[in-house]
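Every protein chain of the complex appears in place save one, which is left out.
This part shows chain A:
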Amino acid sequence: MTMQRRRAMSAAALTGAVALTLAACGSDDSGPTDGEAAEEVQNVLEEGGELTIWAWEPTLDQVVQDFEAEYPQVSIDLVNAGSGNDQYTALQNAISAGSGIPDLAHIEYFALSQFALSEALVDLSQFGAGELDGTYTPGPWNAVNQDGAVYGLPMDSGPMALYYNQTVFDEHGIDVPTTWDEYVQAGRDLQAADPDVYIANDTGEAGFITSLMWQAGAQPFQVEGTDVTIDFSEEATVKVAETWQQLIDEELVAPITGWTDEWYQGLADGTIATLAAGAWMPANFESGVPGASGDWRAAPLPQWREGATSSAENGGSALAIMANGENSNEALAYAFLEYANAGPGVQTKIDQGLFPGTSEHLADEEFLNAEFEYFDGQQANQVFAESAANVPEGWSYLPFQVYANSIFSDTVGQAYISGTSLTEGLQAWQDALVTFGNDQGFSVNQ
């Protein structure tokens, strides 16, 4: 790749003209970088070295292979140290032991600020990452960008959509809901038509309900340095809690926990009729629910106000450079990171089914017109790309969200199994979080 091309592209991206012209460049594209930085990166790559990466993203394997083939001086050890919380625990152990820290780590957006705040992550703006503004859609970019520092480059994103089982809806002659009130009604109608069919499954999942608040325009978590505000009393939050309360009270949601084998079975046999989840879901549908191929479709999320087009992010993750990584080669780590998450690696991952967070690829005709065989030929990426563009800004997670999510089922989750309401559960969650946050040295306001 020549430097001119890189610079030309950075100019294009900065002026915001990200769209179709760039798609013509094909998979050889790279994210825009400052000219000098690019040169430095090139030198580092020629010099080579070793890197250790902890990640559970399956599509990264191919990216690493391609990268090593292109830069033979670089040798990368890609380690799956567990997914999600398992890996965070291992990472936290390595950080406190001060040894065995990987050079790069896969961290979900909700957990990023927890690691950033404990100074375990390297601020990437020193490598010119600040100029990647515009390369990514607002949701993922805001997630990695905190207080002017960039703590990782988005690996994937999860703009939400409503997946629904068309066959089940057709069978009972019920319309696919466009508002959450219609959603509740559709839940009632489905139950009335067939007691074995539920509109959704839910046993209380922190990531899901916070995404609904996000979509509703609520901002329950506000973070300014170590000043944290937790507030579940906003009108939008109350609306979410009250709507979802109806589904629980009337037993319209199946008591099946997500990601279990029972859940896959429910998605396959029509027990679970809809699923509001991120755009990463198709890959899991294809491998986990092969039997229901052709039944499912994707639609925009139901809305909190009729006629609105608001959406939210659900899940998604970044690759971050760890401070004190075992090979202490941050420049090389950034060179790989840029290749993988802003450069040619993005297309490699998309080809294997990952949903990207890069605006350029989300505007690519070929990407948008891709027909999903699983969704019976639907061009589902159009739904997802539109969703990505409609994510409200200003959302942030707590700097101790990993802990917060771990106590979710003890507090809010109680609403699903006992007589307490979601509102009471949220209050209990808030109380516990305020206590915890203050103990950890934050000053938490309610």
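Simple rule for what comes next: a contact is a pair of C-beta atoms (placed from the backbone, for glycine too) under 8 Å apart; a residue touches a chain by one contact, two chains touch by 3 or more; residues count from 1.
Criterion: contacts and distances are computed from a predicted model.
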Pick, from "Gas vesicle protein", "Succinate dehydrogenase cytochrome b subunit", "RbsA_3 protein" or "Carbohydrate ABC transporter permease", the protein name that UniProt gives for the chain of this complex that is not shown.
"Carbohydrate ABC transporter permease"
One chain isn't shown here. Among A:Ala81, A:Ile95, A:Leu247 or A:Ala298, which residue touches it?
A:Ala81
Since one chain isn't shown, list which residues of chain A touch it in the complete complex.
54, 56-59, 79-84, 86, 90, 97, 99-100, 156, 158, 259-261, 264-265, 268-269, 278, 280, 283-284, 287-288, 290-291, 315, 317, 353-354
